[in-house]
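Input: one structure, supplied below.
All protein chains but one are shown at their positions in the complex.
Right after this comes chain A.
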Amino acid sequence: MLFVPVTLCMVVVVATIKSVSFYTQNDGQRLIYTPFPEDTDTVAQRAVNSILNATIMITVIIVMTLVLVLLYKYRCYKVIQGWLFLSSLLLLFFFSYIYLKEVFKTYNVAMDYFTLAVIIWNFGVVGMMCIHWKGPLRLQQAYLIMISALMALVFIKYLPEWTAWLILAVISVYDLLAVLCPKGPLRILVETAQERNEPIFPALIYSSTMVWLVNMADTDRPKRNSTDAASPQQETADAVASPAPSSLSQDDGGFTPTWVNQQQHQLGPIQSTEDTRREIQEMPSARPPVDDDDEERGVKLGLGDFIFYSMLVGKASATASGDWNTTLACFVAILIGLCLTLLLLAIFKKALPALPISIFFGLVFYFATDNLVQPFMDRLALHQFYI
């Protein structure tokens, strides 16, 4: 189920790279995190420069992660929220403005600043609301995919060639260490969040189900279709609604209110209340507790994973000589890595790094397809041989 959003993000990035030439142009500009240029005279100098760039970038990422974990540990939630707020503000307004501008340039669409301002304003404000507050699940997922794609495009544009590949390799190693080592910052973050029973910030994680709905069913009365039922009926109906919080269906399962009323009339209260259920649950049971299946809890994937997957596939489509073959191969490799990671997740049932396997497969397949498979397929296509 994570295939669809990952695929969508990659499709957006690849479509943009193929059509908008802005993101593949080298303007000579670099990020401040990668100050060493790569258009040097010798290969050795280029290698050294790219290693230095990757080192600086990874140090910056490590420092920022440590700062985030420290802030979280000492409960400086306001600082973290402010930081996330500012960064998503930047992404949703500034980067999407640049993206839209370049798309208009590519397709030669004339648009006045007033309309553009209205569009960007609406896009940004709805995005901020969906990501940081409440919004329809699909819209929130769509916005998260869009900001991941925008970030991946920024990386593709501003990171020079060898630096980008090195960063991908190094960051998957870092991800592995940070999540699995006992003192790893990401592991500390996840464990602290689990101890305090809080969800990790929605602005950083893509989740396939609603997390906040659990709270909503307890505090608000969810609207039901059978609003014409008698009020004692409604009390018991709400008590039934709360243990199944993540299902959003309004289906009363065929038990129409009149039928339930009639049964209650004849047999007494038939629906379980909090008290009756607590009594039953406190009894020792021979059956082991049933795990929540995936549908209810949902699988979560960090936005950083989206960004780096899309960056790999985007770079493959931008710079590979095998073009679509390489892009397809990297796409399949990343999806298989994701499958394997989810399989390991089902086996080990704890937070796992999503980057290492996928990025490893992606890199192997990128270089192998570009250098080995592409000449072969090219010759075959020339003679129109089919394998």
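Note that in this section a residue touches a chain if its C-beta (ideal position, glycine included) is under 8 Å from a C-beta of that chain, and two chains touch if they have at least 3 such contacts; residues count from 1.
The definition used in the following text is that contacts and distances are computed from a predicted model.
Chemist: Name the absent chain by its UniProt protein name; which of "Gamma-secretase subunit APH-1", "Aldehyde dehydrogenase", "Transporter" or "GPI-anchor transamidase" is it?
Modeler: Its UniProt record gives the name "Gamma-secretase subunit APH-1".
Chemist: Among A:Q29, A:T42, A:N108 or A:Q384, single out the residue that touches the unshown chain.
Modeler: A:Q384
Chemist: Residue by residue, what part of chain A touches the chain that was omitted?
Modeler: 1, 3, 322-325, 328-329, 332-333, 335-336, 339, 346-347, 365, 368-369, 371-373, 375-377, 379-381, 383-387
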